[in-house]
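Omission of a single protein chain aside, the complex is shown with its protein chains in their original locations.
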Amino acid sequence: MKKIEAIIKPFKLDDVKEALNEIGIAGMTISEVKGYGRQKGHKEIYRGAEYVVDFLPKVKLEIVTEESKAEEVVNTIREAAYTGKIGDGKIFVLPVEEVVRVRTGEKGREAI
Amino acid sequence: MKKIEAIIKPFKLDDVKEALNEIGIAGMTISEVKGYGRQKGHKEIYRGAEYVVDFLPKVKLEIVTEESKAEEVVNTIREAAYTGKIGDGKIFVLPVEEVVRVRTGEKGREAI
Amino acid sequence: MKKIEAIIKPFKLDDVKEALNEIGIAGMTISEVKGYGRQKGHKEIYRGAEYVVDFLPKVKLEIVTEESKAEEVVNTIREAAYTGKIGDGKIFVLPVEEVVRVRTGEKGREAI
Amino acid sequence: MEQIQCGDTAFILVSAALVLLMTPGLGLFYGGMVRSKNVLGTIMQSLIMISVVSLEWVYLGYSMSFGPDISGFVGDLSFVGLKGVGAAPNPDYAPTIPHMVFMIYQCMFAVITPALMTGTFAERMRFAPFLVFSVLWAVLVYNPICHWVWGAGGWLKAKGVLDFAGGLVVHLSSGAGALAAALVIGKRKGYGKEGFMPHNLPMTLLGTALLWFGWFGFNGGSALAADGIAGVAFTNTHLAGMAGMAMWVLVEWFHRGYPTTLGAASGAIAGLATVTPAAGFVGPNSAILIGLIAGVGCYAAVSSKTKIGLDDSLDVVGIHGLGGVLGTLCLGLFASKAVNPGGADGLFAGNSSFFMTQLFGVGVVLVYAFVVTFILLKLVDAVSRLRLNVEDEVQGLDLSQHSETAYN
Amino acid sequence: MEQIQCGDTAFILVSAALVLLMTPGLGLFYGGMVRSKNVLGTIMQSLIMISVVSLEWVYLGYSMSFGPDISGFVGDLSFVGLKGVGAAPNPDYAPTIPHMVFMIYQCMFAVITPALMTGTFAERMRFAPFLVFSVLWAVLVYNPICHWVWGAGGWLKAKGVLDFAGGLVVHLSSGAGALAAALVIGKRKGYGKEGFMPHNLPMTLLGTALLWFGWFGFNGGSALAADGIAGVAFTNTHLAGMAGMAMWVLVEWFHRGYPTTLGAASGAIAGLATVTPAAGFVGPNSAILIGLIAGVGCYAAVSSKTKIGLDDSLDVVGIHGLGGVLGTLCLGLFASKAVNPGGADGLFAGNSSFFMTQLFGVGVVLVYAFVVTFILLKLVDAVSRLRLNVEDEVQGLDLSQHSETAYN
Partner (left out) sequence: MEQIQCGDTAFILVSAALVLLMTPGLGLFYGGMVRSKNVLGTIMQSLIMISVVSLEWVYLGYSMSFGPDISGFVGDLSFVGLKGVGAAPNPDYAPTIPHMVFMIYQCMFAVITPALMTGTFAERMRFAPFLVFSVLWAVLVYNPICHWVWGAGGWLKAKGVLDFAGGLVVHLSSGAGALAAALVIGKRKGYGKEGFMPHNLPMTLLGTALLWFGWFGFNGGSALAADGIAGVAFTNTHLAGMAGMAMWVLVEWFHRGYPTTLGAASGAIAGLATVTPAAGFVGPNSAILIGLIAGVGCYAAVSSKTKIGLDDSLDVVGIHGLGGVLGTLCLGLFASKAVNPGGADGLFAGNSSFFMTQLFGVGVVLVYAFVVTFILLKLVDAVSRLRLNVEDEVQGLDLSQHSETAYN
């Protein structure tokens, strides 16, 4: 099993979700995160002074999937999240040793 | 070392925390996430129109623990988070290579 | 590739970010989490009654980096996040199998 | 109509606007204290009272409360649909302002009273039976008590019971009703185990501010003229509010080690509620004393509720109920004809019988409101379950009752 | 100046303050409904109207609206810079209060009207062209319509068109303008695909409370004296607001299965807007009816807008536009000289010609406001693109237009 973590631009979430649905991924967990990277933070003005805000809002997707599907998921996310501008984000693939569904106790690929 | 990630229903957090305490787990990190899965999203009404909200509030627990305790942790969470209804959530087990306690610099099982 | 996850005290974030910048780490993702551990929760008063709040605000950093840099990153975080008081947090190192940059499709160390 | 004073009319119109603002203010006050999944439902329970009770008021309540008296007990139906309630003053109540202005001013009081009660059963009542209960409560509890105490010919009024701006009519009636409601509906799931911490205290503080602001109209306007009595009622309102705030904060600081902001808000509301019956009948130093008594008394009540295991969720009994009692009795102690010749002298001015009269008034209103509310709730519950089922309570009022989420 | 009444002056000053409060109240009402990245920009579009329109009002608008009449069409420039607008009353408009008080009271109406329109193009207009458009709109749409309907000598007024507090001048003018604006600026990116759920409904409910509170000044104050007419206008405002709230909630409950809090707020605003033109000219039972009509009518309009694919984002057309139409026509039905001898009798009092006059007024204002707004927006757009570019729309108004973030 693999866990795919993707950091994407928030407004791309809907597109990515749809694209994943199309390839049969029906489960995922998302969270709001802040990212720091090549993409320059923006300036904000506060009472006549300028401040640089480094951390930009991003969405993190976490998807656990079978080994055989991992690459397809990665590619799908890549395409759906793509804008071509700096800050589009990253995708990480991590190994997962076990998966359990709380409701049924099923394990492994049954649990996804 | 293993990292256990569990996605559970928010109102089950207290039960899970207590159950983990009982088996001697005294450290964990939680975050608010949104989940998408078999559990159908709810409808919301906005000015006379209906919208489906896909992402449901969930809580994510992260617990790093010794290899030998991992299974017990997984089972404990499973039981405490169980309601039997769709959407109860998932538990993932991931390998961890190193753990460090910031305060002392301790590593490995000492650090947990 | 390694993924370093660090749970630190929120007010240490700026120091840690700067320290990481100095060793050439220019990308990271952070999120707000709540932690539970040795550090005792605080009491809160609500209409004449006292309640113990167990979960304390923490910041979680996630940094994916090359294997060879992982140790330096861990040490750097450790030093910058250190206050010596209970609750300083933990650092976890996890294996990462693949990294992709959404914008370019680059993989591996190029993608970081 | 020659006798209409534009200054008095201006004052009561503005006062009516201020009292209207208190109802959503109360919604915010309560809304900040509940968990975020219940905030809309909680505000809604206040807000919708504006519709429910105003309708009832126009087509029944005003006439029951202030219509020509039937043997001291209730008004007749002369004013139903506001028949005859126009620009000419009603000399029984307010000779210098249009009758309609008096009617709408009183409407705002009728609206907020059942809204106060919602704090006690917060986070767990179904919306539909709540509406039904509220209408019945307005008709069977509020209107009669209002008539007894304020209606021309009302029997408690005839007995000499005084209530300047609603210690009995508003605060005790809702507080006693709240006690019944807390008993009937039972504790929230997780009560005593989880913390139920307030989800947004700045919202509660904003609500407090709007309530305080509105209370000037509530108490000041109850003079029904912009005169010296209005001035003293206004001043007393402010002074009791600030004294209640000071006292609660001090007691809490001493008792728990910290002066909290919610304590400040709670003490202010306690002081404001408690001075309400007395506002136009006592002097400012008495008002400060009343505020101090409210601060310590309501603090004690609220912090001991957990001991008796009553889930009066947002402390309607401990603040409004007790405040109504304390205030009405304090009026029995501190009332002074030197301040208001139209009032009475209290115990400390040597008139112990007035104190007993007030005690009697408290007893009557407390028992009546408690008993009738209890019966009403049991009846409504029998017809249509009051309480949310467990899943809905877990999911929260907002989604389960209103299909909405407060924050996105 | 002997004839100045301090009671009337007090009432109109307080009313002016209440109406001022409506503009930031509207900002919060709208601000809660947009996505969090747009909340500051949305509030700003209301707030800044205070500066933009007040300046315009002092140096042009007041004189165009209420200055000595030029052939029924517009006021002359006598009052520019408030020349001659002082403590002495202007007997044409308000004989018992200082002229300056009348001027500043009317200023608040001029301010809020273009602010109402901002709901229709929420989340996607650039700030600079928005300012330019708003000034032009105030000059070319608001001022003339205001003069026609309310100015001494205005031609619609002369024809007998009545508008107590701004059904035509405020609500229909902005609602018709909003329709034009929604057409010109087009849909938001993602419209129909994403949900655009409100980011903070308690903020919207707070805005509703402030609007309702302020509306007492808006309608009550339009009597320009603290008298029986003010009393009836005040009462009608409250009753239509509560009836609109009740009706919207009921219809929605029936139609969608849930009574929502945003529905309650929307219904209240619909009722309040709809009764505006009629407030001082009809009796309270008619006001309740008007509120009920507003609740169901505006609900129907708002919930069918998606069908025609109009992105009137926060429903200015469906609530203020339709409310202005319905209210002005209802006045044609329900007006009664028994309530206000200075008013008219409506259709139900046997006077069908008055209804036709009102219909004519609606037609004129609707067409004029729509056409001129449409042209103005096209012109401004040609000079300086109205719409945010896509990146800025994605990023949100707050960062792209104001370099700020609402919540940290």
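Each chain carries a letter (A, B, C, D and E) given by its place in the written order, and its residues are counted from 1.
Here is the rule we go by: a residue touches a chain if its C-beta (ideal position, glycine included) is under 8 Å from a C-beta of that chain, and two chains touch if they have at least 3 such contacts.
This is a predicted model, so every value here is computed, not measured.
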Chain not shown, its touching partners among those shown: A, C, D, E
Touching the absent chain when the full complex is considered, from D:His199, D:Lys305, D:His320 or D:His402: D:His199
Residue of D:Leu262, D:Val316 or D:Ala406 in touch with the missing chain, whole complex considered: D:Leu262
Full-complex contact with the absent chain, from D:Ala226, D:Leu314, D:Leu347 or D:Ala406: D:Ala226
Chain C residues that touch the omitted chain in the full complex: 11, 14, 42-46, 53
Hidden partner chain, residues of chain D it touches: 5-8, 10-11, 14, 18, 35-36, 96, 197-202, 205-206, 208-209, 212-213, 216-217, 220, 225-232, 234-235, 238-239, 241-243, 245-246, 249, 256-262, 264-265, 268, 283-285, 288
Chain not shown, touching residues in chain E: 1, 4-11, 13-14, 16-17, 20-21, 24-25, 27-28, 31, 39-41, 43-44, 47-48, 50-52, 54-55, 58, 81-82, 86-88, 97-98, 100-101, 103-104, 107, 127, 200, 203, 206, 210, 398, 401-408
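Here is the rule we go by: only the chains that are shown with their structure count from here on.
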Partner chains that chain B and chain C have in common: A, D
Per Cα centroids, the chain farthest from chain A: D
Rigid-body rotation angle, chain B and chain A, from Cα fit (steps of 5°): 120
Distance between the centres, which are taken as Cα means, of chain E and chain C, whole angstrom: 51
Averaged-CA centre spacing for the pair chain C and chain A, given as whole angstrom: 18
Chain D, residues touching no fewer than two other chains: 402-405
Junction residues of chain B, two or more chains touched: 31, 44-46, 53, 94-95
Chains that touch, pairwise: A-B, A-C, A-E, B-C, B-D, B-E, C-D, D-E
